[in-house]
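One protein chain omitted, others in place.
Chain naming follows the written order as A and B, and within any one chain the residues start at number 1.
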Amino acid sequence: MTEIETRLAAELTRRRFLQGSALTGFAAFVAACGTSGSGSAAPTEPAATAGASEGPTTSEPAPAQSPSTELNFANWPLYIDTDDDDPSKHKTLEDFTARYGTVVNYSEVINANDEFFGTIRPALEGDQDTGWDIVVLTDWMAARLIRLGWAETFDLANMPNKVTNMQDVYKGVDFDPTDDHHAPWQSGMTGLGYDREVTGDLTSLEAFWTADPRWSGKVTFLNEMRDCIGLTMIRSGKDPSLATVADLDEAIAACQKAVDDGIVRAFTGNEYAEDLVSGNVVLAMAWSGDVIAKQAEKESLVWQLPDEGGMLWTDNMLIPKGAAHKYTAELMIDFVYDPAIAAQIAAWVNYVTPVKGAKEILAETDPDLADSPLIFPPADVLAKVKIFKSLSEEEETEFNDKFSALLGD
Amino acid sequence: MGARHWLNRLTPYLLLAPGILWLLVFYAYPSIQMFISSFWSGTLETGFSVSLDNWTTYPDALQRYGPQFGRSIVYGAAATTICFLIAYPLAYTIAFRGGRYKSLLLFMVIAPFFTSFLLRTQSWKIILGDDGILFGPLKDLGLLGPDFRVLATPTAVVAGIAYNFLPFMTLPIYVSLEKIDTRLVEAAKDLYAGPWRPGGSLAGGLVGGLVAGGLATAFQYEVAPLAILGVVSGLLIGALFLSESFIRIVLPLSLPGVFAGSLLTFIPAMGDFVNAELLGNTQTRMIGNVIQSRFLENNDYPTAAALSFMLMAGILVAVAIYARLLGTKELTSS
Partner (left out) sequence: MTASTAVAPHQRPVTDRLIRFIDRNVLYVYTGFAILYLMLPVAVMALFSVNDPPGKSNLTWHGFSIDAWLNPFGVPQLFDVVRTSVLVAFISTIAATALGTLIALALVRYGFRGAGATNVLIFLPMATPEIVLGASLLTLFVAIGEPPFFPTNFLTILIAHIMFNISYVVVTVRARLYGFDRHLEEAAMDLGANEWTTFWKVTFPMILPGIMAAALLAFSLSIDDYVITSFTSGRTSTFPIFIWGSARVGVPVQVNVIGTAFFLIAVGFVALTTILQSRARRPLPPPAPDAARAEPESGRAALTEVEA
């Protein structure tokens, strides 16, 4: 499996077009795009300003509490650094165990937000422990959890790293103004994933609506509503961050047309990655990191940000209410906000890291990775990605309902 | 003597008690609860409340998911028919021509059962891949167009369902056939029962045409060529293989087995969602997929419960009608 490591590194070193500070560009763009409508207050918490500028500060655990013997961490697949030879080993988790003595039960059980939510909802409704101490959910699902009061409030005194090192752009989001219910894990982009050998080089979203014999019938759309509808809206020149019901209806009609024209084969979650490798699918709405990960198995796979633009999303760590090991979970969150650890994760995962200082650390050991626009997107890349509008409960129900109808459910 | 007698009267109930209790607590009671939850209204965030006024959930669900219901019935029926067509000759051969190898053959029919059906379905995904071992060479040879695919079509879903339930159809038919006294068939032959060429051909052609036509419509293929194919093959089979003794003796006597097998196939087939999920696409969604997504992904408990009960009711009605048609009143004995 070391082949993969070298191939991955080789792939990444081929990307060399970073100019200027990608991190501030990221911040500027996303702030302008407006994740939150409300003006956020001063993003820094009092505790954070205590003697920290850049760089990791690790504080001692509060004397009254000590780390537990185990921690139950649920995450999406391929989302943490993994040993190439032994898929059950994750250096980051081993480092955590070395530091705190806690055994981390890491499970890659999350394949879709709704599906996973369905499994923890009964426990949360019944005020029971879900069995998970940390779960990783996309923005809108995190928002729902917080809105329902099912996310524990962080004791920020236990997480100085997070407070100091979290990118400013994530601070004060509308669903968590006090930043004490969620901590971004990774951000990612949705765009074109395709097999260059079959389709040639594609750069436009229009490809999804063109019945080209090279890919017609071998195209998949995503079954994540925000990604699918978002990209559809971008293609027709609309802005997903201002989505209205009229926009939704139009987008659904467009998707239905693609289905009726026989272009779209299926609506999938991350199964499209497998199908890209096997050749059953040659063009997919794809998440950036997934395609890169599969390039080791099929070199001709490419992830491309469309000319018209793509979607940006963030997956966040939350502690479900009633978690058995809340304190240790907070330690873990804090641990991964240590720039050295964040760099370690970013190097493997190929998604956008939310931690300040990670880029600098990576630049020391692997400058090519540090230059990767996938992990540290430059300003021009960031200028083209949109974040889907934050929906209210009624809107969400309506949007989901109509989208489900498109999916045949 | 009195105590003994009393104990005898009590024995069946004692024997029944643990198992029946288990079923009552973990099957009957939850089913009733499910039924009640179909009358809930509200959302996750505002909480649910029961009200008889919510009976509208049923017609609403039926209207919205009518297509999926219809599809489940069609796919289930198609899969059952295919299963029957494949299984009957198989069971017949094992029962009447098996000889020493009966057990071995039966075992080989059941053997696939010993592996995970998910893995077997995954294997079908490999076999039926667009450019896989089966279609790749055919496409290279030009026998199939480059756009041809089976995965993510209704054909794949029905084929998957039929494959999964083949042993369920074969075994009951086999059991029925095996019980037939071969002396009856011999007696018929003694009484000049012979090949049934004209009638057989006609019946075979008709049945073949109808079945093929039905399947073609279900899968949205061109009806005409497939129906003709059905007629021709039905004709051949009818002319060559159906004999009077078969039609008049063996077939009717095997009907209980056919009935049991069809039930055991159709019922789970209607509620299946795994095949539709792994081998299909949005146009092949069955009611099972809808119930699963309503339940687990959308948390729409009332609709999911309503759909579940309508599904169950539909099945029970279908079973009752089927029982009447075949004249087999004993649904519950094998």
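Here, a contact is a pair of C-beta atoms (placed from the backbone, for glycine too) under 8 Å apart; a residue touches a chain by one contact, two chains touch by 3 or more.
Note that this is a predicted model, so its numbers are computed, not measured.
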{"item": "Options B:L15, B:A187, B:A224 or B:I321, residue touching the unrepresented chain", "value": "B:L15"}
{"item": "Full-complex contact with the absent chain, from A:E274, A:D380 or A:E396", "value": "A:E274"}
{"item": "Among B:I94, B:I161 or B:A227, residue touching the chain not depicted", "value": "B:I94"}
{"item": "Identified contact with the non-displayed chain, of A:W132, A:W150, A:F175 or A:Y337", "value": "A:W132"}
{"item": "Interface with the undisplayed chain - residues on chain B", "value": "1, 4-5, 8, 11-13, 15-16, 18-20, 22-24, 26-31, 33-34, 37, 86, 89-90, 92-94, 97, 103, 105, 107-109, 111-127, 129, 132, 163, 166-167, 175, 240-241, 263-264, 267-268, 270-274, 278, 288, 291-292, 295-296, 301, 304-305, 308-309, 311-312, 315-316, 319, 331-334"}
{"item": "Absent chain, residues of chain A that touch it", "value": "3-4, 72, 77-78, 86-88, 106-109, 111, 119, 122-123, 125-126, 128-132, 269-271, 273-274, 277-279, 294, 296-297"}
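Assume only the chains that are shown with their structure count from here on.
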{"item": "Inter-centroid spacing, chain B versus chain A (mean Cα positions, whole Å)", "value": "42"}
{"item": "Chain A-facing residues of chain B, complex", "value": "43-45, 64, 68, 129-132, 146-147, 149, 151-152, 280-285, 289-290, 293-299"}
{"item": "Complex interface listing, chain A residues touching chain B", "value": "112, 114-115, 117-119, 121, 125, 147-148, 213, 216-218, 259, 265-267, 278-280, 393, 397, 400, 404-409"}
